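What follows is a single structure, written as structure tokens, with notes after it.
Every protein chain but one is kept in place in this view of the complex.
Per-chain numbering from 1; labels A and B assigned in written order.
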Amino acid sequence: MSAVMPPFRAGRTVAVLALLAGAALLQGCAPIEPWVQPYERERLADPIMQLSRDTLAERHRDHVFTVREGARGATGVQGGGCGCN
Amino acid sequence: MVVIKSPHARSGGLPPEGARAADRQSRIRARHLIRAAGKALARVLGLGSGLFGGMAGTAQAVDLPPDHAEAMLHVYDGGGVRAAGPAVLIRKSLFNKVSLSATYYVDAVSNASIDVVTTASKYSETRQQLDLGIDYAVRDSLIHVSASSGKEPDYIAQTFGVDVSQEVFGGMTTVNLGFTEGHDAVGRKGEQGYFDHAEHWQYRLGATQILTPRWLASANVEALADEGYLGSPYRAARVFGTLVPENVPRTRSGRAIKFRALGDISDWFRGGSWGAGQRHSMHAEYRYYWDNWGIKAHTLEGGYSRYFGDKWLGDSWLRFNRQSAALFYSDNAPVETLYHTTNRQLGTFNSWSLGGRATYEYAKVPGRYDIKLSGSLEYVRFDYQDFTDSRTGKPYAFNGALLQLYLTANF
Partner (left out) sequence: MSTPFLDLSRRQLLSLGAASLAIGLPTLAQASIAPSSPAPDFTLKSLDGPNLRLQEQRGKVVLLNFWATWCGPCREEMPQLNKLYEKYRPSGFTLLGVNVDEDSRNAAGVASQLGVKFPVLLDSDKRVSKLYQLSTMPSTVMIDRDGRVRFLTRGYKSGTELEYDQQIRALLKE
């Protein structure tokens, strides 16, 4: 397996471009300004726009469903366990 | 793109010096790429080298969660099970550096569910759970460490978790990573001590993104792993029409992925007669769960909320969950298999729920404190496809309701 050439030459340019684009995209997050300025976040600051409003109520509700359903997880509630089978 | 032609840029690209030089060359290339990638990552995470110093010139620091207290009374009644109890939560920050939180949760359960009634007799027991947490803010990150201990007469569950959330991209994106580890001791009523144990691990990764001044979205993934005694010592499985103790695998591995969107839709109601001039919002979420027991579940939820004047806030939501059975689940197993369970939690079913909540702002002094009172009611319905109600011979279904009455205060 000595000095096996990639079967396509054009692939090299494409790969280089992809790498450059990738690096630029990663770093390019900076020149792309956050498009929602802090002074535009009034609506988002309202309690009605909170993903998680009342901790205890959510924990209880999550518990009721987790104990009766086979599905669990990704709810944003960090759980404790129980033997509620 | 700038490409400088070098004397070696021929078809092979290899300098004639030989293998060792080629190795050195590829190592140098790798180093360059790793350095560039590392710089890029550091920039994105705002950990900033001195030159670039953070995103868009902001030295934004994240705030500790506000001081908070909650007191709740919760009631669940459905399918023969009644569970009720109080719960309290206190959160207080110290020296503006850390925020401590404690939660105490009591569940007094009176269980006359179909499993209990058909295979045993009604019982009551109380579960108590204490959670403690510490939150610490470091520049744009919030680190949360928690420990919780839950006790029932025949079960002890201890968990420990760490969650880190990091604001990036000018505060528009929040990335969170979390890990929880649980150790349970499993006992049986009427026996001394604990006959077995169970371990649980959860790894979480998520991101919340502000899309517009009105909308935000989030995506979360979680990997769950369990090991040990994962069944119930009281539950029987039905094999060949007879009841035998259930036998479930001693390991379980699952994944969950959830997408959520939440938006302020006040502008939709601006001209009309329904809540013009009030804030309205809606949310939608979808979770897909799958594990190596063969269970696949889709959960969909949507809701709408609006303010009524300055003091009242109303929420409404609808939830739908559909699950397909575990591989070794059977209502009445026709063959003898290593694992067998008739636990309807692992069967095929649909569950629906419809809920509403009203919140009243009892007191508010901006910047000082606010007190809110809430009451919520949620109706649930479970429809099992492959679990028979042995009392009637038909597929089992039940209705239930959740009631939550609580007070929340920020101070």
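Everything that follows uses one rule, which is that a residue touches a chain if its C-beta (ideal position, glycine included) is under 8 Å from a C-beta of that chain, and two chains touch if they have at least 3 such contacts.
Just so we're clear, the structure is a prediction, and the values are computed from it rather than from any experiment.
Only one residue from B:G170, B:P233, B:G303 or B:G400 touches the chain missing from this view: B:G170.
Interface with the hidden chain, as seen from chain B, comprises residues 1-4, 6, 8-9, 12-15, 19, 22-23, 25-26, 28-30, 32-33, 35-36, 39-40, 43, 52, 56-61, 63, 66, 96, 170, 365-367. Although one chain is not displayed, its contacts with chain A can still be listed: residues 2-6, 12, 15-16, 19-20, 23-24, 26-28, 30-31, 37-42, 45-46.
The rule is simple: only the chains that are shown with their structure count from here on.
Inter-chain spacing, taken between the CA centroids of chain A and chain B, is 14 Å. By the touch rule above, chain A contacts chain B in their complex via residues 3, 5, 16-17, 19-20, 23, 26-27, 29-30, 33-36, 38, 40-44, 46-49, 51, 54-57, 59-61, 64-65, 67-76, 78-85.
The part of chain B that touches chain A in the complex is made up of residues 1, 3, 11-12, 14, 33, 36-37, 39-41, 43-44, 52, 55-56, 68, 70, 72, 74, 76, 87-89, 103, 105, 107, 109, 127, 129, 131, 144, 146, 148-150, 152, 154-155, 157-159, 161, 163, 169-172, 178, 180, 182, 184, 186, 198, 200, 202, 204, 206, 208, 210-214, 216, 218, 220-222, 224, 231-232, 235, 254-258, 260, 262, 264, 266, 279-281, 283, 287, 289, 291, 293, 295, 297, 299, 305-307, 313, 321, 323, 326, 343, 345-346, 351, 374, 376, 378, 380, 382, 402, 404, 406, 408.
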